[in-house]
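Following: one structure in structure tokens, then a few remarks.
One protein chain is absent from this view; the other protein chains keep their places.
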Amino acid sequence: MKLTVNGIGHEVESHGLQSLLYVLREELGITSPKAGCVQGGCGACTVLVDGEPRRSCLTPLAALNGAAITTLEGLGTPESLSVVQAAFHEQYGSQCGFCTPGMIVATTALLERTKKPTRHDIEQALAGHYCRCTGYVKIVASVEAAAGGAKK
Amino acid sequence: MKAVGARLPRYDGVAHVTGKSVFVDDVRIPGTLCVKALRSPLHHAGIVSLDTSKAEKMPGVHAVVTHKDVPLNVYGHLSALGIPADEPLLAEDDVRWLGQPIAAVAAEDEDTALAAVEAIKLDLEERPAVFDMRIAGDPDAPQIHHWGNWYPHFEAEMDVRQIRKGDIDAAFDAADVIVSGVYRPAAIEQAPLETQTGLAVPEADGRITVYSCTQALYFSMGVVAAHLQVPLNRLKFVGGTVGGGFGGKVDTAAEAICALLALKGGRPCKWRWTREEEFLCSSTRAAWHIEIADAVTKDGWILGRKTLTLHDAGAYARFSPYGVTKHSFHHTGAYSIPNLHFDGYVVFTNRSPTSAMRGYGVTSVSFATEVHMSRIAKELGIDPFEIRLKNANRIADTSPNGIAYTDPSTVPTIQAIAEAIGHELPAEYRAMTPDPREGDLLPEHLAAQVGEVDH
Amino acid sequence: MAKHTGRGISAIEYPTGMNQNGDPSQAWIKIKPDGRVDVFSGTSDIGNGSKTIQSQIVAETLGVPYDWITYDNSNTDSSPVCTGTFASRATFVAGKAVEKAALSAKEKLLEIAAKELEIAPEDLEVVDGEVIAKGAPQKKIGVPDVAAAATWVHGELITGTGAHLNPYAAIVDPETGRVDSPPHAAISYAACAAEVEVDDETGEVRVEHMWQCFDVGRAINPTLVEGQIQGGALMGLGLAVLESCYPYYPSVEHRGTEFGSYFVPGIEGLPKIDTIIIENPSALGPYGAKGISEMANNPQPPAIASAVFDAVGVWVTELPITPERVLRALEKKDEGPRRDGKWVIFDEDISVNTVAAEGSRFRFPVGA
Partner (left out) sequence: MVLADVTLVVPTSVDEALAEFGDGKGVTVVAGGTVVMADLAAGRLRPKKALLLSRAGLDGITRKGGKVTIGAMTPVAALEDGDEPLATAARHLGDVEIRAQATVGGNICSEASAEAPRGDLQAALIVLGATVRSGGKGGERTEPLEDFLAKGAGRLVLDVSYDDAPRQTGYAAAWRPHAHHYTILAVAAARQNGDLRVAATGLGPHAVRLTSVEEGGDAAVEARDDALASAWYRQHLLPRLVGRALADLEEA
């Protein structure tokens, strides 16, 4: 079936019940979504499906039905970071970096919905995203910085 | 421009926020096989028979390894420090915890690897297990480790880590009050977001490149070289970018087995532990059982401390003797206690072997001694800040093993917290410093313990 | 009212470096013909930020901009020994190794610069990427020019190696635990306060606020060290009230195998976390630094346990402080400790004295 990832169309061959995470990582070699648990419990595999954050490990390929997928690779590059990427970098919102793809993807979706999120909005948007390193303090700061400022 | 003290950007920050940081599972080598393990389904059992012949013959299976394939099967994480080894890489005669690896397979894909694991024939004879370390020392407790139920190889082949300092009996005789309590911190999972992952690639020149999530490249390379009985230059460890460790990845979990399979199968072999394996089969922080009795005076001096520590090592020793030794060295916490009697045991139980985790050996004693300190303060009716400041270690006070403190900050950190939460301290406590004891702060019972500090 | 608040405190200490030492780290540095600096170290960055910290140490020591540094810890062919990123040793021990390597490379750099400037090396210093004559700043040469001259004129490589090892501190007397030298690279110190809210109907403990003060020796990068303390705070919270591999320890039943059933702290209900850093330099650490990342999760559990007592008057000394343990403790609240002579004996029900059989190796005599 056809799958559009970061604006590029692919013809994918995996079984329809295969997870989107597997298709991205193993068939297409797009590795920012991480297999942190493959149980839906950590958020590290989160990608945007038609702009909405989804657990790619829980999403069967056949359910996508022509949807457009955006992964962290599609949000910005080292030369041109997105506002959210820049904020996570500047605010040290990333330590080991393994949760970061999911955090940034979910934050990007949050700021699409809510320009000025409250602390409660941020906690709700990232509630399913687990980080063992930061204690979340600098992640909250990163989201607030991304919401508050244009890209530096 | 100063670099030290500056809030400079993370060296790897841009790579992290763009998804370009390469973790082991992100490495792509053509022809990589999938590794899965046969693990013990029982907590304690003898291995009656193990037959991998059917699995070996399955199409798509390139290698199956058991203990017979490991040149040096029993090698300890602390063997290099002279601490004897007890744990096999792959179980041979018995299994001592649910999840212990027995055999591993490398196959074309995950489905085939799982099917091959299921095709291995394993007969076990279940044995009684011990889970509560408090009964592991009972005369009729089942023996679950070939060394006995607790570690017998401390210096001079002692089976206990001891600290003895001062005159403990005199301290208990002199005490106005003796407070005892029991503290039991739990086993917890390091729970890094990246599970244990290894990838071993056989190279054309006969070397093996091992992509590893280890926290300690050389340490893990030494462990793999020992199991394989090869010189270090036969191996190249690649890593240094780790998706969280917290101590759990000081253990070398996947690498040696991947390397064995790569050698036997002649193909790159990757083993990414599932989250279930990470929770059930990877090492955990140990549970501890700590009993403390402190001899104190009515005005809040701690004259002496007796401690019994049991450390739940799980099925094998791993780093546990190290952890208990470190624990013993710090069992007075941030205070100067002149008279000590400490006994610590590494106790074996039929659970996943425990290992390092953040604060190793001391997290437990910090919990025990600090809750105990709060209890003593409550019992004596003394302000919890003041009793801590009074007994706080100072320059030239000595540690449990007799080493003088050179730059203690117990006093200023406590003062800073008092100020932060708005707890008003009396002037004499506000004026305290970490300087060597004198006057009222050098009572007779602390005089003998004061040591020398080189300046 | 079902909800009660309370506060508790703690003070702790923790060693830097492997207990009893004996844990080497090595590093080597080379300078490219344009003055850019390659650092080879074997220290894994597990999120702690050692790539950044060690690069900062090299930039400071050499006197060149941070963005001139390339840091490679990727493999054991090019990087020398590092015992590893554990035992709070990546900044202190491994950082000391890169500092020594940078000093050694700087010596070579100044030797070449001395030839170019015709000034003795001891009269030169490196500031912001330039080698400058002390007291005569107009006499100078850029580090890139020195590196070029080394390569193309003098036929030399500007390089340096460094290693750090605190020798193994043997236990000389196993009876007493006495050691023959300090068994640590440094010791650091911290204090903490925690504020909790306890629901005496459900037993739930919510940590509302944690204040922490750490002596870090020297904050090589203040933001990174804050990140370690904040991350440690939440791990300490997990230890205190949430996490256990064995929910019915010592039973092995009902282990959680997913994040829904093993309780790691999440972002919802994040407590307020205040961090105070004080700098009491270690005489031996790189730029006075100590290692604090591990101890960062040690002070919260006892502060939280004491706060629970302050809130509802019960000591829960088995971790984690689950709602069930709080309710069970509240049911027995009036019992209190046993008093025997001058002894005040808590927690007898969980002691080895109660649980172990007659003749057990494990005994802890209490009482008059």
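Which chain is which? They are A, B and C, in the order written, and residues in each are numbered from 1.
The rule we apply is simple: a contact is a pair of C-beta atoms (placed from the backbone, for glycine too) under 8 Å apart; a residue touches a chain by one contact, two chains touch by 3 or more.
Note that the structure is predicted; figures quoted are calculated from it, not measured.
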I'd like to know which visible chains would be in contact with the absent chain if the whole complex were considered. A, B, C
Touch as defined at the start, partner being the missing chain; which of A:59, A:82, A:108 or A:142 qualifies? A:59
Which of B:114, B:230, B:382 or B:441 touches the chain that is not shown? B:114
Residue among A:25, A:89 or A:129 that touches the chain left out of view: A:129
Sole residue of C:37, C:126 or C:242 that reaches the chain not shown, by the stated touch rule: C:242
Chain C residues touching the omitted chain (full complex): 201-204, 206, 238, 242, 247-248, 253-269, 322-324, 327
Mind listing the chain A residues that contact the chain we can't see here? 15-19, 38-43, 46, 52-55, 57-60, 62-63, 65, 106, 124-125, 127-130
Applying the definition given at the start, please give the residues of chain B touching the unseen chain. 110-111, 114-115, 274, 276
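Convention: only the chains that are shown with their structure count from here on.
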Chain whose Cα centroid lies at the greatest distance from that of chain A: B
State, to the nearest whole Å, the distance from the C-alpha centre of chain B to the C-alpha centre of chain C. 15
Gap in Å, rounded to a whole number, between the CA centres of chain B and chain A: 33
Touching two or more other chains - residue numbers and ranges from chain A: 37, 39, 41-42, 92, 95-97, 130-133
If I count partner chains per residue in chain C, which residues reach a count of at least 2? 45-47, 49, 223-224, 232, 235, 258-259, 264
Any idea which chain B residues touch chain A in the complex? 9-10, 12-23, 25-26, 28, 190-195, 241-246, 272, 274-275
Report the residues of chain C in contact with chain A in the complex, numbered from low to high. 45-49, 223-224, 226-227, 230-235, 258-260, 264-270, 273
Listed in rising order, chain A residues that touch chain C in their complex are 37, 39, 41-42, 92, 95-97, 122-124, 126-140
